[in-house]
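Part of the complex only, each chain left as placed.
Chains here go by letter, A and B, matching the order in which they are written, and residues are numbered from 1 within each.
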């Protein structure tokens, strides 16, 4: 992992093969980020994405295999049940340019993983929302 | 709606069921934002998206029904005909991870609506462009 401190903006370049979730948690812990906004591009290998069924209060998980371009990735860092939590959504594309998208559960970096992070000064705490079953920023 | 002031960055968490357009306009008016950049993730219910046909100078509107993951949302706040105007584009995904995208006309928040806003100090005014029929930043 290579981390560029660019004043209030950070650029985090994860290594090919590195876990996106673990890598972003590691850099957050190292720099003591409590909250952040993030976006990124690159490529993901074997990503697991999800769709949340509100009525059933559960995620469908989808395992995609192989290498995908990471054509959009956004989210934020907050605290959930006392732990740092990156909430990330992604759009992926294949060799025909066809796309898939969803909530990101996990993935390894494919060829590149380039993330822009804006660390935020105040914690944001997620709380369980009984209507949706989700941990929301509220 | 829950709004986190994070120095030059704001995080706006809209409630399930809240209108995205109305919610973002309300927070812009409350905080007197004249211009801003925004991105977000979450989920949308019954979104109306569009595609602009330049030659015909009109949008095709598409009503999508049900709940969609909001896997990418970007745009900006400017002034159009004297009124604050959020120009937003979205990518949405369904329970198979299939995606749709376009200009966002309107939608309600599904399970979550988490937006990062960078308020900008100077107004940006859209003007009608005769070539395209669009109100552009120029």
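Please note the rule applied: a contact is a pair of C-beta atoms (placed from the backbone, for glycine too) under 8 Å apart; a residue touches a chain by one contact, two chains touch by 3 or more.
All values reported here derive from a predicted model rather than from experimental measurement.
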Worksheet, complete the sentence: Full complex stoichiometry, one sequence, with 2 displayed, works out to 3
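The rule is short, and it goes like this: only the chains that are shown with their structure count from here on.
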Worksheet item: Can you tell me the C-alpha superposition angle of chain A onto chain B, nearest 5°?
Response: 120
Item to complete: Using mean C-alpha positions as chain centres, tell me how far chain A is from chain B in Å, no decimals.
Response: 21
Worksheet item: Any idea which chain B residues touch chain A in the complex?
Response: 2, 4-9, 11, 13, 15-16, 39-41, 43, 67, 69-73, 91-99, 110-112, 114, 116
Worksheet item: Hey, which residues of chain A end up touching chain B in the complex?
Response: 8, 35, 37, 39, 49, 51-54, 60, 62, 64, 72, 74-76, 87-91, 99-103, 118, 120-122, 124, 129, 131-132, 134, 136-138
